[in-house]
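Below you will find the structure I want to go over with you.
The chains shown are only part of the set, and none of them has been moved.
The first chain written gets the first letter, and so on, giving A, B and C; residue counts start at 1 in each chain.
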Amino acid sequence: MQLHQSSWIEVDAYLKTSKGIVVPIGSTEQHGPNGLLGTDALCPEVIAKRAGDEAGFLVGPTFNVGQAQHHLGFAGTISLRPSTMIAAIYDWTASLHRHGFEKIYWFNGHGGNIATITAAFSEIYADVSLKRTGANAAPVRCTLRNWWELSGVGELCRELFPVGEGSHATASEVSVTYAAFPDAIKRVEMSPKIAPTGPILDADDYRRRFPDGRIGSDPSQATPEKGERIIAAAARALAADYERFLASA
Amino acid sequence: MQLHQSSWIEVDAYLKTSKGIVVPIGSTEQHGPNGLLGTDALCPEVIAKRAGDEAGFLVGPTFNVGQAQHHLGFAGTISLRPSTMIAAIYDWTASLHRHGFEKIYWFNGHGGNIATITAAFSEIYADVSLKRTGANAAPVRCTLRNWWELSGVGELCRELFPVGEGSHATASEVSVTYAAFPDAIKRVEMSPKIAPTGPILDADDYRRRFPDGRIGSDPSQATPEKGERIIAAAARALAADYERFLASA
Amino acid sequence: MQLHQSSWIEVDAYLKTSKGIVVPIGSTEQHGPNGLLGTDALCPEVIAKRAGDEAGFLVGPTFNVGQAQHHLGFAGTISLRPSTMIAAIYDWTASLHRHGFEKIYWFNGHGGNIATITAAFSEIYADVSLKRTGANAAPVRCTLRNWWELSGVGELCRELFPVGEGSHATASEVSVTYAAFPDAIKRVEMSPKIAPTGPILDADDYRRRFPDGRIGSDPSQATPEKGERIIAAAARALAADYERFLASA
């Protein structure tokens, strides 16, 4: 069940059965020569939709532009400053909490978002924590999960791509988008075959270190078939992990 | 050509041919008993994609949550505060300008966004305007267009729905989403047939005035066929209007 | 009755009879070769004072510097960034609401303010809308009215100036200030007689398009006599419109 394709009456009814929601969150940023700019938003969106359809839970709209300042040296990257992103996550959460959602599972597709999302949770909790106990409203609970860290998913990715999985523009994430959007498959020669690795600083520095945008990866191995296997595994793992989150105190 | 399904290399090449981009911007908010929560984001997204595919221009990712405080009385609505939305539009624009985009056409699906988007443009321009002349960077130009105000579109909508088009959860916008997402078509009885009208204030007041969320509309008339006609007409009008924007000084 | 010339005891007594107030809001920005920099603040101030004196309602102090980034290419213009202006309108409103004012009629003199004022209202309402229903405080209601859109006023202006009324540094607004401040009347030759029209972007662009600051107008036609007629008509229309606002739900 997707929130943006539901009516308010359907969401109202849903809230009588569950106080939880999964919100895909990603980034719009370069993903190397053959990866889509939307990769980090599309991966959690695709996996969450699959899992939500199978398990019957509600999936929110995708937070599709995140913290990607280091990729701004490559055309098409769009980034929020962390202070803006904290404000936006705060507003999304306040809106959902207003309706009675108490458990928000942010399903993330971008490593560069982790710190800012986590800081946003603290900003949200600080509002309550700075007040004395005794407020009678049910508090909101946020959690963050990266799709590649779901149980069994990392193992599968390494099994599918024993060499050149890498850490940015990975063979796995490109495969996921190829499975979902076969029309967008791009065949590009890359050299070196496996991209270099190194630290992430500002955008100019990034482009000097990683001239075609990849870090440590060989995404020319990506195929829609492998992507489909990852989606299927990740969707199952997501449903189980989200279930645990709902059950947690 | 959709930015989020393109690689940075493709966008780089595109920038050699054009400095412009169309960015769909909408809202996630209740659209009455049979309308989708995503209506205001989906309409510009669908129309822009159609036009971009036909005319060959670049379409950015959709800014899918906007200013919808007045709809927060209905489950599923998500809203940014105007100050947050201004900061986010500022960051999207700065990112695109960094790459060399100089003409950004914000293609809007939500009346409640207009003021905040317009204020965001002033916030962006003020950065330049507060400096003395002589900066050597090419300035950025933003424009805002609502899809229902494109040439010929309003006329078509009124022709298709001579009674009960309304101003929120309109028969036309619901039709557009039904054409694009036929699986999401909802058949719901509504009473009164045509919803009341009135001023828009805060969320509690809104819900008292408009108990099922509609304003002045009878969206039970919506059909995918009519939606398809609107999409086709709007896509043609968008392409022409965007062309004029690119050509303007 | 003007708030800034009243004592708190007088305002306290006034609040026992009415929960409403009219607040003039304008801008300090160039108004062409013969217009005053204060035009957009002075027009609503003068009209509101006249109407308040005649009808006995309370008029607040004038919010005299607004959003005028596009005029910063001309000496004397002072502008707030939209984000600053939203914060200031928020604080003014919160202060007035604290005393028991529930209906605030912002009486505007500057087209460039409209978007930011409207966004500020949403920022104010969002505070309430993001909370669950049930707050026991009476909510605040804001409305925005431009003086030139009051019933009959636009018609009168076009009748007085059938040619060259224009859209910035209009013959009408200059006339209003000439009626109120006859010592400030300026006689300046202008060429071309009627200024060009065009879009409004940043300050440098504005100055290139509109070299002496006017848009579409011939304010050399302005006279204090015509200004007086406009003031009288606008004051009557304001009193009636404000009355309707107070009576509205």
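Quick notes on this structure:
The definition used in the following text is that a contact is a pair of C-beta atoms (placed from the backbone, for glycine too) under 8 Å apart; a residue touches a chain by one contact, two chains touch by 3 or more.
Every value quoted in this text rests on a predicted model; they were computed, and no experiment measured them.
With respect to copy number, the whole complex recorded in this structure file holds 6 identical protein chains, 3 of which are shown.
Methods note: only the chains that are shown with their structure count from here on.
Rotation relating subunit A to subunit C, from a C-alpha superposition: 120°, rounded in steps of 5.
Ranked by how close its C-alpha mean sits to the mean of all protein C-alpha atoms, the top chain is B. The mean-CA centres of subunit B and subunit C are about 29 angstrom from one another, to the nearest whole unit. Spacing of subunit A relative to subunit C, judged by their CA centroids, is 46 angstrom.
Distance from the subunit A centre to the subunit B centre is 24 Å, each centre being the mean of its Cα atoms.
Contact of a single residue of subunit C with at least two other chains is seen at positions 129-130.
Across the complex, subunit C meets subunit A through its residues 129-132. If you check the complex, the residues on subunit C that touch subunit B are 67, 69-70, 72-73, 79, 81-83, 86-87, 112, 114-120, 122-123, 125-126, 128-130, 133, 139, 141, 199, 201-205, 248.
For subunit A in complex with subunit C, the residues that touch the partner chain are 94-95, 98, 137.
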